[in-house]
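I have placed the structure first, in the form of structure tokens, so that the comments after it can refer back to it.
Yeah, one chain of the complex is gone here, protein chain that is, but the others are all in their spots.
Labels run A, B, C and D following the written order; every chain starts at residue 1.
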Amino acid sequence: MSLFKDLDWKPMALVPVLALAALPAIGSPSTWLTLTVAGLAMGMIVFIIASGLTLVFGLMDVLNFGHGVFIALGAFVATTVLASMGSYTTADSLWLNLLALFPAMLVAMAVAGALGLVFERLIIRPVYGMHLKQILITMGGMIIGEELIKVIWGPEQIPLPLPEALRGAVLMGDAAVEKYRLLAVLVGAAVFAAMVWTLNRTKVGLLIRAGVQDREMVESLGYRIRRLFVGVFVAGSALAGLGGVMWGLYQQSVIPQMGAQVNVLIFIVIIIGGLGSTLGALIGALLVGLMANYTGFLVPKVALFSNIALMVAILLWRPQGVYPVTNR
Amino acid sequence: MSNLLTLKGVHTHIGAYHILHGVDLDVPAGQLTMLLGRNGAGKTTTLRTIMGLWHASQGTVVLDGEDITQKPTPDIAHSGVAYVPESMGIFSDLSVRENMLLAARGARTLDDIDTTRLEWIFGLFPAMKKFWTHPAGKLSGGQKQMLAVSRAIVEPRKLLLIDEPSKGLAPAIIQNMIEAFRQLKAAQTTILLVEQNFNFARQLGDTVAVMDDGRVVHSGSMAELAADESMQSRLLGLSLGAHQ
Amino acid sequence: QSNKGEIRIAHVYDKTGPLEAYAKQTHTGLMMGLNYATGGTMMVGGKKLVVIEKDSQFKPDVGKAQLAAAFADDKADIAVGPTGSGVALAMLPVAEEYKKILLVEPAVADSITGDKWNKYIFRTGRNSSQDAISNAVALDKAGVNIATLAQDYAFGRDGVKAFKDAVKTAKIVHEEYLPTSTTDFTAGAQRLIDKLKDLPGRKVIFIIWAGAGNPFKIADLDLKRYNIEIATGGNILPAMANYKNFPGMEGATYYYFGIPKNPVNDAMVAQHYSQFKSPPDFFTAGGFSAAMAVVTALKKTNGDTKTDTLIKTMEGMSFETPKGTMTFRKEDHQAMQSMYHFKIKVDPAFPWGVPELVREIKPADMNVPIKNKR
Amino acid sequence: MMLHRLLSNDLPRSRWLAALLVILFLGLAFAPFLFPGVKALNVAAKVLVFVALVASFDLLLGYTGIVSFAHTMFFGIGAYGVAIALSAVEEPSWGAIALGVLCALAVSLVLSLMIGLFSLRVRAIFFAMITLAVASAFLTLASQLSDFTGGEDGLSFSVPELLSPGFTLTEEPLVTPLGEVDLNGKLITYYLIFAAVTAIFLTILRIVNSPFGRVLQAIRENDFRAEALGYRTVVYRTLSNVLSAGFATLAGCLLALWLRYNGPDTSLSFEIMLDILLIVVIGGMGTLYGALIGSVLFVLAQSYLQDLLRMAGEATAGIPLLPALLTPDRWLLWMGVLFVLSVYYFPTGIVGKLRERSVLAKLRGLK
Partner (left out) sequence: MLETRDLTVRFGGHVAVNAVSCAFEPGTLTAIVGPNGAGKTTYFNLISGQIRASAGSVRLNGVDVSSLGAPARAQAGLGRAFQLTNLFPNLTVRENVRLAVQARAGAGLNLWRIWSDRRDLVVRADEVLEAVALADKGDAFASSLPHGDQRKLEVGILMALEPQVFMFDEPTAGMSVDEVPVILNLIRQLKADKTKTILLVEHKMDVVRELSDRIIVLHNGELVADGDPATVIASPVVQQAYLGINPEEEVSA
């Protein structure tokens, strides 16, 4: 996935183009600014929850419909961790808040990753390369996971209040931007950087793609592809866990179904991105975020279909997504 | 001289089918051994069994004094074996360059690949240089074959298992490849070569083993077989003069 | 076909699926209620009360099948439930087919006691109109500009419509409908702000929202700048955690355990604490009320479960509930009941914003339209 | 021979399988009398509808190798067709039903054509995702057009006299040793559905065993090569897409007739899509008999799992954790487990398994 070499700028242009196109339609610059910044930030959050799937679905070619479970799990773990840190989250000091937030994120990632390990072994391993069965078995996994969450945390919604210092908004002139979204942007950028680095500066990306095409050959070349796949899957799950925390905090409450609710959304993002391209996924996520806000402001009815319309439009333009990684 | 690789009474099953019925095979170190035989004789299966891609249900495969019968494929590769499958196993989504990079296990990035060796390969197979950044899937049949072989020799290995490298190659390239194998042999590389093209085989082989119906039915020196027309026709059905 | 010595009550409710949490409360309430109403004997007129649980899984077709099975196979005499309005609406015709009473609790859609109603349908739960009207009463003051924010489907639109019909003096300046799946409320919020910010006087955004998504996020856009307030009805306790951020927020609720002062409620709260170490919630009260209705009726008929007799008895019947006295209105069998105008107070003792009673809105104070034709 | 023709020479090819099929067929044919009771009849009817639905999907998935998530959409169109038609008219009439069915078929035809043409442009996996998107869009649409479709709440409606529960052939229910069966409209509806499903099933069976069916398989295996042989894969793919959509629509109509209700998640939900997929896998892909067996197993499991769990729960009461998992409330958990296990243990589906056994038996026989 040559990102910076033979750089293909068109898709990247999409985001600013969309934003600028919306400006005249919306009129008031301050409103436009609010919507745009919020949309981009939302895009970043979406990117975080989708990032895990770019690895698992995009590169490993595993149609993991169970991805949502790791998101939900992450969020629920966060509720428990943050609850145990009471004072830190309620204190009105950004540092204390973050001090509570980071452990929560780490634990969530760890737990989700651990579950990923089990999931890969029990659910995924028998069905590598078999899309249909992947859909079914991962859906099965999804249901099981969701139900187990109900067994552990109960079926009802659990509040996940934002730490004090992250509530409310900062004003840019007449435009308001939620503080939390700014944090989301930072986290998202970090995730993006980390992924781009590992996939382009190491052989990992290549190996996964090769392994998907011809596992036997990769092993014959002397790589323990199985181990690699496990590793990547765990990483993907951990990222989903992180995404869950971000999402839960954004919603300020978590329910067992939250994973299932975002599933379709993130699949759309990955498809737009071109199955496995990190940059593609980012662009997809940002577009989704912006579209939702613009249509939501201009013609709320259409907002319902904005994502799907977006995906279809993109696929008509580039039938394999904006940055096709493989010609799968 | 000692044998680098030894198969003793190897039986292999594929699903319900019993394919190899006790293969005994010696591959002398530093030599080039030809594995000949009709279609369906079991040559490919033998190579796959050595590589650990099928596991022998009986018998032993010993590499350099170490029993590798039940070892997983990557470990076998790590103990210095390179494999060129019959179907070439090209990663068609990846560029030629990326294919080579993966084959060069030691290299983290292209810069780590021994350039002189790379130049040597380019000398043998100019097309590799020409299409260095192309998607490997787009290569021509012969070029794919070249890439498959190039991958196996991009780094020095103890043992090369090569399944029908000459198929689809133009005579000129076949000559280069023969030359290449000679040089590798000179560098103490042991080679086990499956081949249908007898002319090719004749020029290269030191020792030869002929398979039929999942067994090795003859093994000896190439010279001997090359000399004896009747033996050829008996073992390989090499009848029509057209093919000498 | 009568089961001698037994009275079978089928509780058909969405005990699995998205509404699981609500449904569980209802069932707890129902059982407590039966227990309380029969003084722990579970006997009425010498007959034993037997409760048959059926799971409608929040699926209308399943609900239909389950209710039919309950009546035909399990020979239930009367049915209670379900949780979701869609399910309830699908179940109504079944009651008619089998000529048995379905006591709807807590499904809220107006049409249940409206145009989809048939004479076998009663409802102890409040309907959308009651919700909306009570909220209207709570907010309806001169010089107030109200914008509504609701989900873009039947439930939301019904609610807003009822609300509008009930508002007399205040001005409804804008109705905002967002997809049920909305996660990012920025766009909606902007539209609301643009509509409200330049208006004079008090500005309120009235939220009618059920299920996923957190509409209160609009407050994160710092509405105070334009001194815009937020108002909404009551909800289950976990959902009211959000209310903590809105001290002083006003609205009307169906039930909060701290509000009604009557022996039945005291009994329920005490019982619930001793059983679950937690206060009863929204739907617990509902289930309890349903139980009270059933038992009161059966006592009157003294155990006779003939449907016609029951209908005759229940029409116009009054019965005690945790929310005080309810009365099944003759015309549409909707239970008339009190609602509570509240104001949110933050109390560190509770993880949720505590609704303090401003005033009890008596049935008399609300004229709830009759929407069925009989 | 007659039978051979009916089954288009596509015989079970396994004694066990044959026996099983006969049992199931007879079981369904006499369900109302073998298993009296409303619930049982509902289950049986649901099985029938699913047989038709799954068979139609297998034509697409198992034989053509197209993964589409839009199948429930056509199922829903059928159901809504009948539902809307019947709730529009004052007096439910057969004419209304016919009209509903025809309109539904027309809509499905157009949509499936359009979707079919998509399969030219994008790769399999993208096609799957697009259909997923389209389906969910359609779902939203259905719940948005509430004054037309009844929105989330759906439509309850009544059916022609002959089919309605009110209509009874005899005053007294027929008393059989197994229990009472009332001979009413429900029963008639059941047999109507039974007949329709049988017809649909045999038709599809014939199609997959026609030369056309063979080409579909070829395309599934290697479309590039099929093209090189002179088969226009586009035409075949689209046609198979349209056909399966059509049959799904019919199945939908039957569902609506039976339930006398239809709503978004009754006929359109993604859940049903998954059920279909699972049934295909349990039964065995590319074998229509799998549709029959799978449907029976799955629908039974789905309908009686909770009762089973209730018993299990009571049995294991006392043991720590178990009751928490074995309550009827957690039945979905066990559905999930069923998903996983069936993929584990039926890689080739039940039909595949049974056929393997008989093949191996033959091999042994040869030795």
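Simple rule for what comes next: contacts are C-beta pairs under 8 Å (C-beta built on N, C-alpha and C of every residue); 3 or more make two chains touch, one makes a residue touch a chain.
These numbers come from a predicted model, not from an experiment.
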Give me the visible chains that the unshown chain touches, in label order. B, D
From B:11, B:78, B:167 or B:218, the answer for touching the chain not displayed is B:167
From D:213, D:246 or D:263, the answer for touching the chain not displayed is D:213
Please identify which residue in B:27, B:146, B:192 or B:225 touches the non-displayed chain. B:146
Hidden partner interface residues of chain B, rising order: 14, 17, 37-41, 44, 86, 126-127, 129-131, 138-146, 164, 167-173, 175-176, 196-198, 236-240, 242-243
Which parts of chain D are in contact with the chain that was left out? 5, 8-9, 206-207, 209-215, 217-218, 221-222, 224-233, 235-236, 239
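Throughout what follows, only the chains that are shown with their structure count from here on.
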Inter-chain centre distance, chain A versus chain B - centres from mean C-alpha coordinates, in Å: 45
Between chain B and chain D, centroid-to-centroid distance (C-alpha), Å: 52
Enumerate the residues of chain D that touch no fewer than two other chains. 140, 144, 332
Junction residues of chain A, two or more chains touched: 150, 301, 304, 327-328
Give the list of chain D residues in touch with chain A in this complex. 61, 67, 121-126, 128-130, 132-134, 136-137, 140, 144, 274, 277-278, 281, 285, 324-325, 330, 332-333, 335-340, 342-344
Quick one: in the complex, what on chain D touches chain C? 37-39, 42, 140, 143-144, 146, 151-154, 156, 158, 165-166, 259-261, 263, 265-266, 306, 328-329, 331-332
Please give the residue numbers of chain A that touch chain D in the complex, ascending. 63, 122-123, 126-127, 131-133, 135-137, 139-144, 146-148, 150-151, 264, 267-268, 271, 275, 301, 304-305, 307-308, 311-312, 315-316, 319-321, 327-328
